[in-house]
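One protein chain omitted, others in place.
Note that the chains take the letters A and B in the order they are written out, and that residue 1 is the start of every chain.
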Amino acid sequence: MQAASTWDWTPGKKTILEDATACSSEYEWMQESVASPDGESLAAIVKLGDEEFTMCVNGEPWENVFEKAWNPKYSPDGRLTAIVMTDMAWTVAIEAEAWEETYDFVWNTSFSENGEIVAASIQSEGRYGWNVDGTPWDELFENANNFVLSKDGSATAAAVQVKSLAQADIAGFQSGIFSVAVGGVAWDSIFMNCWTPAFDATASKVATAIRTSLYDYSVAVDGKAWPASFACVWEPAFNPATGEVVAPVRHQGAWGMAQDGKILWKPAFFQCWRPAFSDDGKILAAIVAPEYGKFTVAVNGRPWEAMFPVVTDLVMSPDGATIAAQSSEDNVNFRIMVNGKVWNGTYDMAFGPVVGPGGNVACRVEKAGKQAILLNGKAYPESFDQAFDPIFSPDGGKVLIRGVAGGKYQRIVAEAGAFKG
Amino acid sequence: MSTIADRRIEDAGLEAGIARLTPEKIKKTIEAVLAGECGARLKTYIETCVRCGMCAKACHYYMSHKDPSYAPVGKVKQTMWEIINKKGDVTPEFIHQCAQVAYTECNLCRRCMHYCPLGIDTAYIMSVVRRICHKLGVTPQYIQDTAHSHSATMNQMWVKDDEWIDTLFWQEDEARDEMPNLRIPLDKEGADFMYSVIAPEPKFRTQLIYQAAYIFNAAGLNWTMPSFPGWDNSNMAMFTGDSEIMARIERQHFEAAQRLRVKRIVMGECGHAFRAVYDMGNRWLGWKWHPVPVVHSIEFFWELLTSGKIKIAQKYPGPVTVHDPCNTIRGRGLMDKLREVVNMICDGIVEMHPNREHNYCCCAGGGVINCGPPFKNVRIVGNKIKAEQLKATGVKTCVAPCHNCHGGLDDIIHKFDVGMELKFLGDIIYQCMEKPEAE
Partner (left out) sequence: MNQLYDLAVGPLTWLAIGVFVIGSLYRLAAMYAMAKKKDGPYLTYMSWRFSLRSIMHWITPFGSLGWKENPALTIVTFIFHICLILVPIFLMSHIVLWDQFKGISYPALPDGAADLMSVAVILACLYFIWRRVSDPTVKFVTSCQDWTVLILVLLTFCTGFLSYHQIGSSLVMTTLHILCGEAMLIAIPFTRLSHMIFGLFTRAYIGSEFGNVRKARDW
């Protein structure tokens, strides 16, 4: 989430809505609400009548109503989107305006990092692909999944089915029917499976996990498979500085990390996934399990000492100086870990740490049904029935807190000193 | 005395598979699996088995045929012992036999563990045989196609990303005729539970999604379903021996729940899916227990009924019998809760014997029904014992909270003229619950 300096960063609390469920039109029901990144708006799908759905924003419904609406999302630049249906045709509505093109189905609304580009997965007459800002891929495919949009939004990719398959044709499948299409153009090479394609920093190259036979897993970069194959691989990632590709690989029953087909981290883990790089490419972190049932984060191959039954939500600051993740046991006792140190509190749920400028880490957590925002381990004194993820000010010195408490939707700008708990 | 060679069945997958094999490849693959993936468990099981034959009576195939080659130990003899004795020097035709035994004549139901004094896990041994067959590319066509579907779409039935969501919308619409404010909440972050189902539900048995949604809405629950892959909790790759795809599916399923920040995963009435999620996937992925707690429908309905969130208006008429699915009874010990639920919603239970952890398998599970038409007759006549057990209850209704069990039991009910209807718990609860007045 890119916070803008133009937002109101004056410390203090503002009640945006006295009644978060209010809507100037009578409605049958209101669905889960979403908050705009700047915190100034709260929106939810409302059902106004029979086959009449729309978005209600700060108590005011959109003028357009739709037969169906789902998946409301704010783009990072603060535009409200929803996937809507009219006359059995689906499209994306952005700030109440629907794209002109409609499809037989639309899902997976995605945004560029700055929010300027809006894209979604589409199905039209049984053919699949991406639509970017209202324009579909030139060629659609018999099936597509594992959709990915580059960070800058300039490029799209997906795993696509490039050959038809008769029912129960196992030989046909094993000879390969999948590939990756980038911008709607499929690679020449075909694989048995393609999963989790990823773009490089310049959105010009794509790496994807592949299976070339029932047993041989590898990574293909721009259609070219690594010469080496492994017992299994997970999602590849590009080194943003060098363009090298890494992926967690399984070899002789243990997991490690490979780079361009060669072992980078010796396979010694019970698990290794979610590789993440710093911008300079010098720091590579991943979630690993050095022992069975014990997970942590490894940085450049070295695991942190603190281990937990489950570790998720690995995030890293662009400079790599701050690496955070959350842990849990049996889906409770959530803890936040930053650079190997574990914060004191435990929570019934954590919603993923957020790393801000200057190495600050914030996180939304829940305990006994109340949600709160933590900064560097300390809680903001107010709690909410429903909060949204914290957002750092551009200088990292303040945190924007958004939440509903006692029926009121509030927007709070909190300075670091306000987190005392 | 018959052996597997006397009942060879043609299957496109198996035939094509063995046609590609060479003795060298077989030996190399077997050695790699035995040395690389097996350890003390397999070694002790093979070595300490005293060949007493006590396990024969555990197996429904044996009990139906009374043929030694169907006894659990007989199956091990015809597969794993040979493989080990000959150090992998076996023929392609022998691999065909191994595949036929392991995929189509063993449901991995684990009943034989209640017969073996030494606690030998025959299901595990059969799983290793399957693993070898998978590694050799010798798997029955239909289950292999299912495993392919899992790998390509992360669900069992080639359901595409949009078809899943569209089906939920459709069921939501249908159900709104009955309950106008009903919702199937998609991607609701922080819900109390994520409800996951098997892909045959959106494909063929949409009524089950309708019913579940109706029950959850009537009970006023805070629930969600993912709009993205990870919604399918089934896992046939677990049964083909493709552990890597098995794990990929389970990762997707658990990560869907983690992404939605739900407190628990509630699974529909499926047994094998429960085994995959509860007992198998987490281990391969390195989680000792489940990253998100996993609750089967039996237990969840029990919670809803005992907490009074769902009330029964009128019990389902007539006594019923209860089928104990292997994967939730021997696999999770839900036999008491199952009976409590059935007693709360039905007019009494007439037990089958044996029952609870000692139940006979439906003969569909373990991927056997998924091996498709070529093997259908074998699994039906191989479960005469279950038909007799059903008949002996004299009741007209059998409650079976498992999809595969429905498939298997349905077939034997027809074949042996049992004259019984099959019900999911959800069917009966939906039919008999106190329903909110439609406006």
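Everything below uses one rule, namely that a residue touches a chain if its C-beta (ideal position, glycine included) is under 8 Å from a C-beta of that chain, and two chains touch if they have at least 3 such contacts.
Remember, it's a predicted structure, so these values are computed and weren't measured experimentally.
Annotation: of B:G331, B:G372 or B:P401, B:G331 touches the absent chain (contact as defined above).
Residue-wise, the contact with the chain that is not shown comes from B:E357, picked out of B:E303, B:E340 or B:E357. Considering the whole complex, the residue from B:D173, B:E189 or B:D279 that touches the absent chain is B:D279. Here one chain is not drawn; of B:A5, B:L118 or B:A392, the residue touching it is B:L118. When the whole complex is considered, the residue among B:G74, B:P92 or B:P374 that touches the unshown chain is B:G74. For subunit B, the list of residues touching the undisplayed chain reads 1, 38-41, 43-45, 47-58, 62, 68-69, 71, 73-74, 77, 113-121, 279, 283, 288, 329-333, 335, 354, 357-358. Counting over the whole complex, subunit A has residues 270, 292-293 touching the chain that is not drawn.
Methods note: only the chains that are shown with their structure count from here on.
In terms of their C-alpha centroids, the spacing between subunit A and subunit B amounts to 32 Å. By the touch rule above, subunit A contacts subunit B in their complex via residues 28-29, 31-32, 68, 70-71, 104-105, 107-108, 121, 123, 128, 143-145, 161, 167-171, 173-174, 178, 192-193, 195, 211, 214-215, 217, 231-232, 250, 252-253, 269-271, 273, 289, 292-293, 295, 309-310, 312, 328, 330-331, 348-349, 351, 366, 386.
Across the complex, subunit A is touched by residues 12-13, 16, 36-37, 134-135, 137, 141-142, 144-145, 148, 151-154, 160-162, 165-166, 169, 180-181, 183, 185-190, 227-229, 242, 244, 247-248, 251, 258, 261, 263-264, 285-293, 372 of subunit B.
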